[in-house]
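The complex is shown incomplete by one protein chain, all other protein chains being positioned as in the whole.
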Amino acid sequence: MQSFDCAIIGTGPAGMSAALRLSELGATVAVLDRAPSPGGQIYRAVAQSPLATPDKLGADYLSGADLVSAFSKSNVAWMPGADVWHLGDDGRIFYSQDNRTQELQCRQMLICPGAMERPMPIPGWTLPGVMTAGSAQVMLKSDAMAISDAIFAGSGPLLYLIVAQYLRLGIPIAGVVDTTPRQNYVAALPMLASALRQVGMLFKGLGLLREIQKSKVPFYRFATDLEVVGTDHAQGLRFQQDGASYELSGDAVLLHHGVVPNLNLARSIGLDHVFEPDQLAWRVKTSPFGQTSCPHIWVAGDGAGIVGANGAKHAGELAALGIGCELGLLDDVGRDQLAEAPRKASAGQSGFRRFIDRLYQPAPDLMLPTRDDTIVCRCEEQSLWDLRQGFQSGARDPNALKSLTRCGMGPCQGRQCGHIVSGLLAKWREEPVADVGYYRLRSPLRLLTLEELARLQDGESAR
Amino acid sequence: MKSDVLIIGGGIQGSATAYYLARHGVSVVVLEKDYVARHASGVNAGGVRLLGRDLAEVPLSKASMQMWQTLDEELGHETGFRAQSIVNIASDEKDMQALRSRQEIMRAEGHDHERIIDQSELRDLLPHVSPECVGGVTSSLDGYAIPYKATVAFRRAAERLGAVFCEGEELVGLRRVGETWLGQGRHQRFEADTVVNCAGAWADQIALMIGDNVPLSHAAPMLMITARMPHFAKPVVGAVSRQLSFKQFENGTVLIGGGAKGFADRARNATRLDYKKLAAAARTTAEFFPIMRSAAINRMWAGLEAYMPDNLPVIGPAVNADRAFHAFGFSAHGFQMGPIVGQTMADLVLKGQSRYALGAFRVDRFDRKVL
Partner (left out) sequence: MFTSLRGLSGDLVEITVNGAPLQVVAGQSVWSAMALNGFTVTRKAAVSGQDRSAYCAMGVCFECLVEIDGLPNQQACLRRVSAGMVINTQHITEASEVYHAEL
């Protein structure tokens, strides 16, 4: 079995910057990502974009090329297409490459799994034709595939970015239905002052909105009561705006209202988590360097609480310094000196982050379903009604509810319903989400064929 | 909080005991340190198996099997029980020989629920079995239930009859003063005439509070469940001499067991898995059922289970204290016994005796004179 000073999962900005720093410090580093090329969400396929005009995705995207190129030139052991299915608190990692399980061991482990889009359980969200707005961007970046005449619905900077990218590429859009609640503008106002310290970011965001408004694409603000229309396939989106009812037709509806940390890796190891009230999401409990409740396991980037691409890069560097110190490659003083720059940079952004978090906090009735027949668990097709029944028959804990209803037992292992279920139970129990908890997760982190597992034998897994 | 009976442990044994006591109008409080069915009773393989039981357990297990057939109506809640029968596969003539010897003993004791089958009947029952397998043994009343549902069914039925379940309440101290047991929970105090120890993998700690020492150990048997597959096996499947065990539920998922054990960390309520052993279980499964090669494993887990050195449970009165009873140490096959254990414990508490021979299950059966 191969062993390393540090294994890093994820090659987004967090994972790549950590890998670079650690290899500079002299550590042996393995880096795994299920993607075929480094970059993570933001810089996906930046080094070999299939698009004719990748520049239309924006300067932020292109700027990732430098980091990717430095990463590719470094001497880390880069394992593309490595889908990690087990992380052990003993430092063992099982990952699948070409449907074959390989195994490695590390002294220190850094998890940088990034974010996923917050599920938006509105009526009809399981119909074919309904996807996430992020998926539209993923498909663009990795396969140059676009969806024409889609309806974009939701809220948040990433939604506006993707709409703007679509516009620049000339992809026709049926409409944008913005669900940012009116009261968010009031609630976010007190945070504006500190956000102004990042005036560049603020202008970038405003620029995107202006780009959309200038485009003549129908734009509806303060939309509520969203519902996908259709029986076998999406045919449109119905919503309310200031008491009036609207219906846009279109066979593609792209939903988005923010991102939440990708929990399953950290949860499967049983790391301590906290519920972040500003972001309405669970995140791993960490030290400022990203060290978790299991001292040789670290988490950085959006996977440890949403910080954005730059924040992820700084967090990756900080984690690398923490790990380097733990490995004896530098002392506390050296670590703290080197940590000063990334620390300052991320502190500078926190004001802006708080403002954005508050402004684009999802509307409560879009985070938790309101209609009895709305599906919560997409895999096992459990509706709000089913879950309420389960709760009323005594299942107060997410795991108990899961055992009773199968909600969260399907192939996605709760990735889509987990946050919703914790939220619903908190509402019904009239207790904070933090007290309700979350699913107990286990390996494998993705479906694993029996045959692949059967081949896992001592000695055989290391090629 | 005062009650006639205080039960420690909200697994299937504690919940069933509460139900049968409550049915007799007895006031019952159940303490559960986590939530009901959090441990073995909620996460086990759901096998409701009479086949292949130790002779000492057969009378109890047989009675339990009868109870399972009508348990849903009895409790007024679904347990998920399905009588699908069970088949233990014989790989070779040696296995068949072992089956025949066992059958002789069983017949001599008057038990005829196990029936040996030949290769062609095996293929009829399990068309996808590997052609090398030569036969097996079956028991037709056997089947499976959904562990969490079954345990909670007992709990809800007991509650309807007035039993009180305190979840998140760990018993940390217990002593007897006069005719009363005083229990100290993390949050509350409890008083009762009688205590029943159904604390599963932690039962030795409760036994100690009562005054009985018992050589209980604990381990973490592991399971894997697949995503749905097209239905290919109706009966529950086991093997005579190999670590093969799986069942396909009505919803199409396949639960694979086999007895491989992970690592048990009882103090932290945690278990860790041994992936090499799970891989071996996967190999065995694929060897007997090639169709399983393309199965997709969705989740792997382990539960904390209590074991006695002879793999038989402790069922009966405490030896060093009055008005205290034990039911624990089920050694990875106690789910099926739930109904009869509940009834037996109620009999012991109420009448001081049971109609079953419980000698093999005495708590002090390992006490010996040591020089």
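By letter and in written order, the chains are A and B; residue numbering begins at 1 in each of them.
Keep this in mind: a residue touches a chain if its C-beta (ideal position, glycine included) is under 8 Å from a C-beta of that chain, and two chains touch if they have at least 3 such contacts.
Here the structure is a predicted model, which means the values were calculated and not measured.
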Partners of the unshown chain among those that are drawn: A, B
Please identify which residue in A:5, A:117, A:178 or A:317 touches the non-displayed chain. A:117
Sole contact to the chain not displayed, among A:2, A:72 or A:142: A:142
Among B:98, B:116, B:227 or B:319, the residue in touch with the chain that has been omitted: B:227
Which one touches the absent chain: A:107, A:429 or A:446? A:446
Touch list for chain B against the chain that is not drawn: 127-128, 130-131, 227-232, 250-252, 290-291, 294, 296
I need the residue numbers on chain A that touch the omitted chain, in ascending order. 34, 36, 41, 49-53, 83, 116-117, 126, 128-132, 134-136, 138-140, 142-149, 169, 171, 232-233, 251-252, 262, 378-381, 410-412, 415-416, 446-447, 449
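Quick note on the criterion: only the chains that are shown with their structure count from here on.
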How far is the middle of chain A from the middle of chain B, if each middle is the mean of its Cα atoms, in Å? 41
Residue ranges of chain A touching chain B (in the complex, touch as defined): 86, 88-89, 94, 270, 393-397, 399-400, 403-404, 406, 409-411, 413, 442-444, 447-451, 453-458
Note which residues of chain B are touching chain A in the complex, please. 35-38, 42, 148-149, 152, 155-156, 226-227, 251, 270, 272-273, 275-276, 278-279, 282-283, 285-286, 292-301
